[in-house]
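Complex shown without one protein chain; remaining protein chains in place.
Think of it as A and B in the order they're written, each chain with its own count starting at 1.
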Amino acid sequence: MTPAPPIPSMTPRQRVLAALGRRPVDRTPVANPTSIATVELMDLADAPFPDANRKPELMARLAATGYTELGFDSIMPVFTIIQESSALGCKIQWEQKDNWPTVRMHEPIFREPEDIRVPENWMEHPDTECVLEAIRILRREFGGEVAIIGKTMGPWSLCYHCFGVEPFLLMSLDDPEKTRQCLENLKEMTVAFGIAQAEAGADAVTLPDHATGDLVSAEYYGRYLKDLHKEFAERIPIPIILHICGRTVDRMPYIAETGMAAFHYDSKNDPAESMAVVNGRIGLVGNINNPETLFARTPEDVRREVYKNLDAGVNLIAPECAIPLQTSIENLKEIPLAVQDWHREHPRAPVDGETATGQEGGNVRAR
Amino acid sequence: MSELGDIASDFIRQEIEEYIARPDERERITNTFRRASERMQAIAAALIDGDHPTVDRLTREALEAGVGALEVMDFGLIAGMSIVGVKFRENFIYVPEVLACARAMKAGMAHISPILSASGIEPLGKVIMGTVKGDLHDIGKNLCIMMLRGSGFEVIDLGVDTSPDKFIAAVEQHNASIVGMSALLTTTMPNMGKTIEAFIDADLRDQVKIMVGGAPVTQDFADDMGADGYGKDAVACVTLAKQLLGVAA
Partner (left out) sequence: MGLTQDLGRRVELVPIDSQGGDITLALYRQDRDGMPHYRVHTYSRREAAPVRVAFVAGAMGVLGDCEIAGPLLRFPCGAAHLLAARRLFLESSKLASSAAPVRQPLEIFDKKSAGTVVVTALGAGLYQVTGADPARVESIALGLRKLAELDAVRGRSDQAAFPCRTAHDALMGLLLGRALNVRSALREEEMTASRGVLAAPSAQK
């Protein structure tokens, strides 16, 4: 068999964009669609929470450590999921350096779709403007070297924040039309923020929209979100990485039809099974376990999970979700090291008509 | 099946046939509904359907017609919830549906609870319930709590992510005789063992009975952890609580 032509060495940005486009890559990228900030990195960058979520210079500085210190191929400065909800008027509990800001969902701000008011200048709210400015800062600092990933919250997650989880889930059963109206009334925020981040310099955007199997059926995703996500893929001009925590294999067939670039999936789902289900129609990003592996176990355990994902042909390697703030640096650094070692151990196996790492079909043939 | 055929309600028969696969559960639930009047089966059916206005109305009508509050609770509401619990565990229904059923149960209990309190019925016992540390799921726990309250227990709900110290403090404060721990994640199950150890460290282990439950929990696990009992589901939780206190089932 003719040896496959070598892929020239890529910059981290080229690598991430190629993988998101399911095009050939020199090696599988290590990306972070969600936060990899830790308390130790906050010290290193002198950018502690909560200020790093509210001041663009600190946000950019802390986010950059993912690339400069840990060796990831991307920088993602939007550590939390509260920006838009804060701009809408939700009460935020800001917490301290060692904890996440959260929306006080037990104090909802909306009850009916008619209550939804999106302020005209909501992207000028300090918490949303912070994101845009941080992206601008990072683009200026790093040029085209590293991929910058933004984040825009999906309407289902925004509804959890604004209506409360239980009231919203009851509404979804009691009154599907009302529920659809809520999603429609909020979807423009998702689109506008995605576009604004693209204009600020983001290369891709994570879209968390938590219709997880831990709470709702796959049919729900198909009924309420699939078409919306298709619309987002059409209207937001940069690749979208959908993020849903929890059990999601049953809804991956729907997700794969949306036209989004990739799905960031959780460790509750097996990599090989997930790759088989999406079958090349969407990329997969993930799925290193956070609370056990990254937080509480060793670099050797991290390596094992990285290898499991690579063996399955997952397109981008990442932690499964925002990592615990106390995660050790050595565990995080192990991720890109493991990816590099895996590729050394698995030189590209040429297959007729297939690209460098078989990434197009997502089926890497390991020797 | 001749036993199922004894159940008047087509809906209830179909629910059992379609969703209750485990033989022991099918037997227990079938026997319950065989003993339930048509009026009670209608309440259960409305509850399973998440139809809280109908549960509200039928409960009220049953009580006005002279049906005893305990009978309505056991054979209407709790019987209906027993099917809901299984369907949720087996992923036939999800959280929105369970929330609707819980709302229906609450609507029925709004009529039942005052009667039970007024009749001076002492609680069977005090139970501290909580989902263990690190676990934020509460539907299973909430179903158990409803069943326990519905069966005459006083329940103090500690919510989710409950640390061992919170369990201990609650037992001391309320002089409770039973602690019930729920976990829905395999990663949080070990916290059940830690909580039991905490009771040992606090010299309180002999003063409480500790029961555990949750989808990933098994009898073997419960034994290894040193629990006094394991409840497979919300209905079994009530049976177990009664056993642990030596009360008739």
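The rule is simple: contacts are C-beta pairs under 8 Å (C-beta built on N, C-alpha and C of every residue); 3 or more make two chains touch, one makes a residue touch a chain.
The shown structure was predicted, so the numbers you read here are calculated from the model rather than taken from an experiment.
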Among A:Met42, A:Leu58 or A:Ile109, contact with the omitted chain is made only by A:Met42
Contacting the left-out chain in the complete assembly, out of A:Ser9, A:Gln96 or A:Asn121:
A:Gln96
In the whole complex, what residues of chain B lie against the chain that is missing from view?
133-134, 136-137, 159-161, 163-165, 168, 198, 201-203
Across the whole complex, list the residues on chain A that are touched by the chain not included here.
35, 39-44, 46, 48, 68-71, 81, 96-100, 102-103, 105-106, 157, 160-161, 165, 210, 212, 214-215, 245-246, 290-291, 295, 298, 321-326, 328-330, 333
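As a working rule, only the chains that are shown with their structure count from here on.
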Per the contact definition, I'd like the list of chain B residues that touch chain A in the complex.
50, 94-97, 99-100, 103, 134, 137, 187
Spell out the part of chain A that touches chain B in their complex, as residue ranges.
166, 169-170, 172-174, 214-217, 220, 291-292
